[in-house]
Structure formats: structure tokens, C-alpha cells
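One chain of protein is taken out of this complex; the other chains stay put.
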């Protein structure tokens, strides 16, 4: 994961001898700004020397509520050398480590399991680490997930997403578990198979961001949370009582009925979870469940 | 999700171009649904002329039918209705969990079929005595 | 200042288990983590969780395998406790709803894994860690345990006593990544460090970008010794381009390794005549590199792992995830062609010295998970033994910190457990160059909890202000230098000269680090700052690894030395310990405990 870095010549500091009008802090900040401008210039020359053939142009969304010049959202261009197998995340890391260390994005596992780097890449929600640059048309436009508040650059506030996930009581809670600490609950292979896909969610938020309904209705549970509910409602180990409670949660106004089967969630899910199918199955399940009481 | 901070052009610029089949289907279905409700109200209003007697009713209807615009509007209505029906059937299938993998294909099929039906019925709709 | 009974730093498998345990004991617990819990690298674990669950199996067989796997560098009390507690912990997970793979009769499936005498690895597809992590996070949500998510812990607040064994830990200091706030956290019961691995010290690793050994470095600088740091596991099957892991499950299910001549290398060249591909990881990793060095590698870099003969159905049922990984990160279809693999850094057996209850020599400071070294894995960890470790020792640390009455630990911690002073001759002086704003706390030695925390907060604040305001080079350069030299010199095959070069390079990098500064001026989500602090931790950790490697003059488990081609039991059945004294690492040794509950383990030759 390292990007090789050529040594930059470090400058010797020349502080202390300035008039005392500015505080040392301000002075340092001032110098820092100058230094940054120099770096910017250096970067430009460096970029200019890159051969056009083997580079990719990134257009990256920039915003920082605190930093002058970044308060108004803008796109920055980065030209990054391309090699086979390079992902969007690799390119972002390169741009950050080489050109602009203030470029901010979440990432960790770089193997599509941590769900940190769901981004809006060329108009679609994707995981940066799972998206090969060679599959994209250039210039590659990278933005934070739509419909979520931007904290800074590519980082969005996930709080709302987590709240929705938590709202479906996303934890296993069986009616009864075996007394014996060493006795497992039995689960048939078919049942595990049924919930298998739904257990794969990595909480990346791509689905929620792609759903127009979720964009319009803040209270809509959203595909990921409904899928989470599905994972438990369909798990035969939990028992009938719990299932009833689970159905009550998902069949609220802002639960499954909000889904208008747009399918974009299913299309963008990096874990290929058939979200729409799960939502639809829960709708039918709720209806069936209600008809019983007529 | 609320967007207290407005991303300006970034947020909405040209986003529709990135819509996928399912979203277009949703938008078209909405649009056609609304047109149909609108028509339902108008339709009843027009038919209400029957309360004013046979001549008025016949006169109004035939008078309207005599207008070429109305004929064209009717073709439009047919298109809207046929799409709404076909996509409605698609949605009903989706609700039953049938053919979810080919939801995009079925949307395109609805579009094509709507086109075909509309083209095929143009002679009937535009034909017939105008006056 | 925030206040809780128990503060758990890190919310991977170990942290979550610890938090749940402490909560069960009635403690007010908080998880402080730099990543949201579900982003932790435990989620990347693929293969499985070992536990003796079935009739024909028993805990002592598991313990025996673990001891043998550790190449007799594991401590028997740790291993015995581990093997005994593991079954209950795994069933606990099942009761919490973890979607394990199942047998026809509905019971949890178990499969064979490298170095195990019985197929005792439970699994959930090839995404066991993902399910374990999520299952436990869900239980944390259920219990309403407080999570400080995206808070970066920069240091622990420890009293100023000279003797580390007299020190007490009263809390920690964390930086809120979203807002840039620095806050003190007071822990009345204890602070549990569960910050995971340190793979970022190397540049080809299966570890996440966030695995920067923070917990190790923090504990080390606070005075808790590091144990067996040289013991780094290199996994034999990682994808060459990214380091993404191809689970041992593939070999467990029957996957075969081939060299460029399409020979089944493990048997053809006698690396492991009995177990073949399922020999212990160190054995397989060396075998692969030997093949490559002998010119029988493919593209002079890797070998092939073939699973096509298992058949599509079985592959999809049990290893589906592997197909996706090979496809997405290497562009290879595992159903159609063999997958390229090579060894990569995978796991740190060493870490913060602690006892069976997770406690370090500093009162109130605990360590659990990959960060810790109870010395369970010794010189080599068996596949599928880390996840149960998170559960067993995570839980024990949580219980102990919350004040549960537990059996006194048998393992001794702290410099007083020293059996002999170490001698290692580093080519350059190791350790800190500057001790980072120490003078702030110079106004008398602090022992009272609040002042200890306040002083630490002040120190950290100064450090962060400095980094933000100073002008200098980008930390990424320093980080890259360290990673490069570690991969070149402290890899699978180690040589005195290389190790010395690494120490020199790390010293050089330390000097460079003096000039490091954060160029992003923002307080909001400043990852530049976070990564810069992490790089400092990597320096300390990388140096500790290399010092240990230089000291240990033998070949044991994962640690191979060109000059010493055999295991030297007469002299080296002892742990290498490094204690950070006033910024200088001091080396000493501590005996390995081989007397277990049932038997005393006899070092035997390790053949597979």
C-alpha cells in the first residue's frame, strides 16, 4: 500500500526575526500558507511532466467549512499515473500522499469489507477500493455520497444512516436460547441460505444514497435498514414472537411501504444484496400477516 | 436525508442523466398516473353533459371528436394509459417477486410495447369522420 | 472530561467483546474508537474460529496444537485458559445470532485448518470475521453501550512513577476527528487497549490502512513492555498486487499450491510431507519464497493456488467470497484459473505484555486482541486462533476491568519478571529522539487521577497544536521509508546485516519525523493529522520488531535467521521483552511457562 515518495528538499526554517506585531502562531500560519502555495506550484510542474498516455485525470469534490477558499464547494483536478489494476482508492491515496495531504476521504480495509469508502464516482455510488479505474471513462469525477451532509471533501455525515440502521432493532434476540452454555441453536441449511445474502451488508450507505425516496423522506428506513430487519425476521432461530415485533417495525408508514421499487439500491450494492427483493418479500409478509387477523 | 448545506450545482447538476432503468420507470409511472387521474376528472366532467340531455351530450362529444387536437390528445392518452398499464403489470410482478433480475429489461419492453401499440392504433384514432 | 468505569479503546472483535463483558458485570462502559466499530479490521477475517466443540475433540488437543504451533514460545497458562474458554465463547456467539455455516442436522459446521489435529474451525462462509464483528456490534447496540465513534486515542493517562509497575492508568486522551476537540476520558476501572494489528509497518500486508499499532506504541511509551515483537506472521496466500488475503480456508477445503513447473511444491520439494498445503503458515510461506528464489516462481514473484478441482458447487457454498476477492482485486476467475499468491505480513504474535486477565504491569491498563501478547501464539499463530483469542481474552479483560472476581493470573508481567538481561547491539541508538513535550508535566510528578488526565490532555494538545502549526514535510514520506525497509529487511527471511540496515533506516526516519508537520490547517476531519500521529506509532513499533528480531538468534516459528538455522531450545525458550525507559528501549528476557494444567508441554520437533 505504499506509494513511493521522492524526497522533497526540506527548507530551513527562518523564524524568530520578524517584527513582534504578529503573534508567533499567526506568523507560522502565514508561513505555512506560503509554503503551501509553493507546494501547489511544485505539484503543478510535477503533474505537467507526467505523460498523458498513462495517467488518469481525477476531478475531486472539495469542501471544508473552515478553510478559506474551500467553503464554496469546488472540484480539484489531479493527474495521477495509471498502472494496471489500480483502483479509484489507490488513485485518491496517490493524490493525497503526493499532491495534497489535505485531501480527505475515509478508507481502511481496501478490500471491500469495511464499507468506509462508498463514494459517488462518475455518477454512481461505488466503493473506491472495489472500482477499477480501467472500468471508468476519464476524467473520473469523484464526489461524496449524495443526499448526505458533507463534513469535508469526500467525507459525509453517516449519523442519519446509523440511526436508521439502529431503528430496526438490529440485533439477534431469540424468544428463547438453549439453557446449556455449550448447546447451540439449530438452524437448517436452507434457512441460513435464505438469510445469507442479507447478512453481507457492510453498512456502506451506498444504497441509501442512491434511493430517491430516502432522499425525499428523512424518516424512510431505507433499503439497508430494511435489509437488516429482513436478516432477523427471516432467521428461524429467533422465533415467532420476535418476528411479529419485527414485522411491526418494518410495516410502519416510513417502513417498507415507502419503497417504490426503484431498484437503484440493488444496483449499487457492492455486496450484491438483492435489496429490492428483500423489501418486496417483507411487504408481502406484512400483508399476509395482517390478513390473518381479519 | 436533509441537506442543510447546499452543495449547489454539484448536488443537482445533470443528475437525471445518471438515472437507471428503475428510476425512469418510477418517474414515468408517476407522470402517467397523474395524467390519468387528471383525465379521469375531466372525463367525468365531459360526460356530465349527459345530465343536460341527449343532444347536449351527443353534441359535445361529437364536437370534441371533430377537433384534430382532441384526436392527437387521445393518442397521447392512449400512450400514457398503455405505458401505465404495462409498467403497472411490471410493478405487480415485482411485488410478487417475479423476474426481479430482469426488471430493467421489462421496463424497456414496456416502453417498446407502448410505442408499438400506439403506432398501431394511430389509424384508428386519427381516422374516422372528422366532421 | 468524560467519565466511565471502563474505557475500551478500539471496537474490533476484542474491544466489542470486552465492552459487552464489562457491561454484563454492571460497569458503565464506553468504546472509544477511531473507526466506526463495523469498519474494524476484524471484519476482514475470512477463515474461521477454532474451538473444540465436537465429541471427538477436546480442549487439551486444541491446547496441544496451539502450543506446538507456537513452536513452544506460548505460555501454557494462556494457552490452557484459551482452549478451555473458547467453546463457550463460540457458542455464545451462536446464541447472539451469528450466521455460522451449518451441517445437515443444523449444527455449526467445522472444517480442517492448518496445524490442527482435528477439524475444529467453525466458520461462516469465507466471511467469518465480518459476521463476528457485526454480530457483536449488534449486541453492543442492543445493550446501549456508549460508542465514541471516530475518536482517535492519542495517549493513555498514566501516573508519573519511575517504576512502571507502580504506575496506574486513570484514563486516556482522545481527539474527536469530526470536530478537532481534544478531551480527557477518565476510567475508574480501567482502560483496555484493543487497537488491533500493526501491519502498516510493512508495505505488503493483509492489514487495513488503519492497523498502525497505536495501542502497542501507546502502551510501550507508557511503560508496559512489548513482548516477542519479532514474531510477525507472514501469510502464505495473499494476492500479489494488493496484499488482499486469500483465506487458509481454500487450502483447508483442499486447494493446492503449484510452482511454475506445475509441481505440487509442498510435497515435491519436501517442505511438509505429511500435511502438505495445510502445514503451519510459516512453513508454507517459506516454501513459497524458497521456490521463487530458486527460480520456480511465476513471474519471479508468486506461486499458484488452485481450487478448481473442488468443483463450482463446493466453492460457491464455502468459498464464494474468495471468488469475488480474486476477481475484484486481481482480475482472476477462481473457477477458471489458479490464483496468484505470495506471502504478505498478516499478524503480529507479539504485542503488549499482559496476563491471562488482560492486565499489563501498569494497574488499570489492559490489552486485548492482536495488540496484546498474553503469549498465546508464541512464535507462530495457527489459523483460526486469533478470533477466539479476541473473544476469550477480550471477555476476560472486560470482566477484570469491571471488577469481577477472577482467579489470580499465573503469568507475571512487568520488568520484575525479568529472568536475564538482554544483549543486543543495535548499530544506532534506538528509541525516541525527542520525548514530545514532556516538560509540560514538569510541575511535579502527578499521581492524582484528574491531574494525571489533565496533564496528559495538555501534553497531547501541545503536541497536536505543534503539528498543526509547524511547517515541514509530509509524514507519508517517512511512513513509506519505514514500510519499505521493513519489507526489504525484516520480512520472512531475516539476516543480521539487513536487520541492522533497517534499524539505521528507522533511525533516519525518526530524524525525518522531527520535521514532519500537518499541512491541512482544518480542525474538521483532519486525516492528515491522524495519519501523522499514526506514523509516529509505526516508527516505535517497527523499531521494536527489528530490535527483537536482531536479538533472537535462532530460528523459531515465524522467525527465521540466516545465521541461525535451527531452534535453540537450550537457550531460547524465553520471551524477548522491550521496556521503554525514558525513551530508550531496554531489552530483557522472560521465561516461557511450559507447565500447563494437565501436563507440562515437552518441546518437540515441529513437523507437518
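Every chain is named by a letter (A, B and C) in the order it is written, and numbering of its residues begins at 1.
To be clear about the criterion, contacts are C-beta pairs under 8 Å (C-beta built on N, C-alpha and C of every residue); 3 or more make two chains touch, one makes a residue touch a chain.
Keep in mind that, in the parts below, contacts and distances are computed from a predicted model.
Q: What name does the UniProt record list for the absent chain among "Succinate dehydrogenase hydrophobic membrane anchor subunit", "Pyruvate ferredoxin/flavodoxin oxidoreductase, delta subunit", "Phosphate ABC transporter ATP-binding protein" or "Tryptophan synthase beta chain"?
A: "Succinate dehydrogenase hydrophobic membrane anchor subunit"
Q: Give the labels of the shown chains that the missing chain contacts, considering the complete complex.
A: A, B
Q: Spell out, residue by residue, where the missing chain touches chain B.
A: 30, 33-34, 36-37, 40-41, 44, 47-48, 50-51, 54-55, 57-58, 61-62, 65-66, 74, 78, 81, 85, 88-89, 91-92, 95, 121, 124-125, 127-130
Q: Write the list of chain A residues that the hidden chain touches.
A: 166-169, 213, 216-219, 221, 248-249, 251-258, 260, 283, 286-287, 289-290
One rule holds for everything that comes next: only the chains that are shown with their structure count from here on.
Q: Centroid from C-alpha atoms only, then distance chain A to chain C, rounded to Å. What do you get?
A: 26
Q: CA centre of chain B versus CA centre of chain C: separation in Å?
A: Here the centre of chain C sits 62 Å away from the centre of chain B.
Q: From the C-alpha centre of chain A to that of chain B, how far is it in Å?
A: 37
Q: Using the touch rule from the top of the page, what residues of chain B touch 2 or more other chains?
A: Chain B, residues with two or more chain partners: not present.
Q: If a residue has to touch 2 or more other chains to count, which residues of chain A qualify?
A: Counting only residues that touch two or more other chains, chain A contributes 65.
Q: Name, in rising order, each residue of chain A that touches chain B in their complex.
A: Counting only chain A, the residues touching chain B are 61, 63, 65, 73, 75, 123-124, 143, 146-150, 160, 208, 212, 214-215, 218, 260-264, 266-267, 274, 276-277, 280-281, 283-284.
Q: Give the list of chain C residues in touch with chain A in this complex.
A: 35-36, 38-41, 43-44, 53, 87-88, 91-92, 94-108, 124-125, 127, 129-131, 134-135, 138-139, 141-142, 178, 200, 203, 205, 208-210, 241-245, 324-325, 328-331, 469-477, 479-480, 483-484, 515, 517-528
Q: Within their complex, state which residues of chain A touch chain C.
A: Per the touch definition, chain A meets chain C at residues 1-5, 7-8, 10, 13, 25, 28-29, 31-32, 35-36, 39, 64-67, 85, 96-97, 101-102, 104-116, 130, 132, 151-153, 155, 158, 162, 166, 169-174, 177-178, 181-189, 192, 195-196, 199-200, 202-203, 232, 235, 237-238.
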